[in-house]
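Only one protein chain is missing from this complex, and each of the others stays in its spot.
Order of writing sets the labels: A and B. Residues in every chain begin at 1.
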Amino acid sequence: MANVIKKPGDLGSWLMHIFLGANAVIMLYPILMMALSSFKTNKEIFTSPFSLPRSFSLDNFAVIWSQTNVPRYFINSTIVTGLSVLVLLVVGTMAAYALSRYKFKGNIMISLFFLSGLMLPLRLAIIPLFIQLKALGLVDNLLGLICIYTAMSLPATVFIMTGFLRSLPSELEDSARMDGASEFRIMVEIMVPLITPAMVIAGIYNAVPIWNDFFFPLIFIQSPEWKTLAQGLTAFFGEYSVNYGVLYAGLTLAALPIMLVFIVQSRRFIAGMTAGAIK
Amino acid sequence: MAQLTKSIKTPFDNAVVRRRQMRKLWLAFLLFPAMAILLTFVFLPMASAIWYSVYEWDGLVRGEFIGLGNFQEVLFDPRNNKFLINAFFNNVKVFIALMVFQNGLALILALFLAREPKGYRFYQIAFFLPVILSTVIIGFQWKLFLNPIFGLVNTLLRNVGLGDWAVPWLGLPETALGAMILVNAWHWVGFPTLVFLAAIHRIPKDLIEAARLDGASEWMIARDIIWPLMAPAVTIIVVLTFIGSFNWFEIPYIMGGLEGSPSYSTDMLGLLFYRTAFGSVSAGNSDFGTGSALAVLIFIFIFTFSTIATRYLTSREVELS
Partner (left out) sequence: MATIELRDVTKDFGGVQVIHGANLSVQDNEFVVFVGPSGCGKSTLLRLLSGLEELSSGEIYIDGERIDHLPPARRGLAMVFQSYALYPHMNVLQNMSYALKVAKKSKQEIEEKVHAAAEILQLTELLDRKPKALSGGQRQRVAIGRAIVRDPSVFLFDEPLSNLDAKLRVQMRLELTNLHKQLQSTMIYVTHDQVEAMTMADKIVVMRAGNIEQVGPPLELFNKPANKFVAGFIGSPAMNFFHGQVVGVNNATYEVKLENGAQFTFTAQNSNLAEGDEVDLGVRPEDLQPGTGGHGTMAGTATAVERLGAQTYVYLRSPIEESMIIHHAGDLDVQSGEQIDVSFDLKSCHLFGPDEQRIEFEG
């Protein structure tokens, strides 16, 4: 990245460092405290909240593993997020491919159709959605969530993928056509391999909100065995409301996987999650 | 002329026609799944919401057509509209506060980060870390931190001699909403920061160097060069913040509960909608009719204002660029 602004070290730049540093502490300290508290007993949390835990005992985690549904929620969230993103990328890339690589009557109309989907807040249609899914037998069913998330995220996915696919030179396609490849083969063997970075970005853009969503499971899932992690945490909080150590451990456990992936892949995460807002 | 020759079918024309049909099938195959999913699970429910709002409902059963009756009930029935007005103004407060605190802070952070100080990557990651976490985690975490007796916040205040300040933040009507807004700002500030940062990085370096050679101060560069040229990013953030503020649900739900406690000081349109549609202590039984009417009203409001805001802000982009 280009060094946009540079300035010799003076009072202003000291203030800047203090400001940035303080902000970083404010952002990170609560997360650190959450993680540290998860190793503490209830008593420790009350008596010495800011100190390091006396021992890094995994008792709280053991309670979660053996006595709660959290592992099950975890699996459910993985299934829902994984399948939604998979379907989304396949179906979204297919549509984006048609819209970006072919001239045909109705192209603009269909593009507008997908674009208008970006502006519809599906939450406000929760009532008809509920009735509809009930009729389809998809209430209290992970498949119902997968349908909703896929539909909800499709417009943005088509939008992002269309942008990337448009940037590929058409001579590649022509060249493959001269080589005798079918349209399907051109898509799968030539064009799609060239936009895998874009698919990663679109995948993250969608996976994070789906993994974190709480609203749709709140309405569509009732049985404990189908609850997702974010939603399940509310039940778990009701159950263990006085056992702070276990609560912190639950939060830490829920936050850990996505945080680890983020720290390893921060560039892609940032690019992915801001993909919709940066032209 | 070309059409005339085409009308006589030869084996050659047939081959071409067959190829065109194959192409159409191929395009249909590519487009159909996405369109079908979107129609079934987004467009159909959105349209149904309007359709449902003009009917009487008894649980899951649709009753008779009552025109704008549901809308009237939502807007003018004194039992309902006091909630509506209260919730609406709370959403307005949230929007304004987030614009000032969350996005204002983000702008400052972005301007600093644009200088690529030491620890640039670290700061980016640190500021963005909460953004990737679920609102549920953030909400519960801060609910624990803000516990009046055992919470870290009050313990910290007492430890530094500010014991008087150690109030039950989420229990007082005067402080609850403010606390939730700060939590939201903590959660999301990294997002506008990095969007602004990307916009600043997109400004040609020459422009800033030219301004510096012209003798402009850092403040003048920020005000006269960077701010006007990052207008598109500002537009997007304002509109996203607007939509987010009026759809605000998770944080108040988790930290204040469905009834916007204490005493409806943290009630939001989203909570009101949920209570109306699915029933609660205050709103009584689930009512899909008034719920749908409320949803339609919220949608119209958000749609209208975000369209106007986009128009206005975009015109500003054109003028300045």
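Keep this in mind: contacts are C-beta pairs under 8 Å (C-beta built on N, C-alpha and C of every residue); 3 or more make two chains touch, one makes a residue touch a chain.
If you're wondering where the values come from, they're calculated on a predicted model, not measured in any experiment.
The missing chain, though absent from the view, touches A, B when the full complex is examined.
One of A:Leu115, A:Ile190, A:Ala235 or A:Val261 touches the chain omitted from the figure, and that residue is A:Ile190. Interface residues of chain A with the unshown chain, by the touch rule above, are 169, 171-172, 174-181, 185, 190, 193-194.
Within chain B, the residues in touch with the undisplayed chain are 1-2, 5-6, 11-13, 15-16, 19.
The working rule: only the chains that are shown with their structure count from here on.
With centres defined as mean CA coordinates, chain B is found 16 Å away from chain A. Every residue of chain B that touches chain A in the complex is listed here, in rising order: 23-24, 26-27, 29-31, 33-35, 37-38, 40-46, 48-49, 51-52, 60, 105, 108-109, 112-119, 121-137, 140-142, 144-145, 150, 152, 155-156, 159, 186, 189-191, 194-195, 198-201, 203, 205, 208, 218, 221, 232-233, 236-237, 240, 243, 247, 249-250, 254, 270, 273, 277-278, 288, 291-292, 295-296, 298-299, 302-303, 306. Interface residues of chain A, counted against chain B in their complex, comprise 1-7, 12-13, 16-17, 19-20, 23-24, 26-28, 30-31, 33-34, 45-46, 49-50, 91-92, 94-95, 97-99, 102, 104, 110, 113-114, 117, 119-129, 131-132, 134, 147-148, 150-152, 154-155, 158, 183-184, 208, 211-215, 219, 229-231, 233-234, 237, 244, 247-248, 251, 254-255, 258-259, 262-263, 266, 269-270, 273-274, 277-279.
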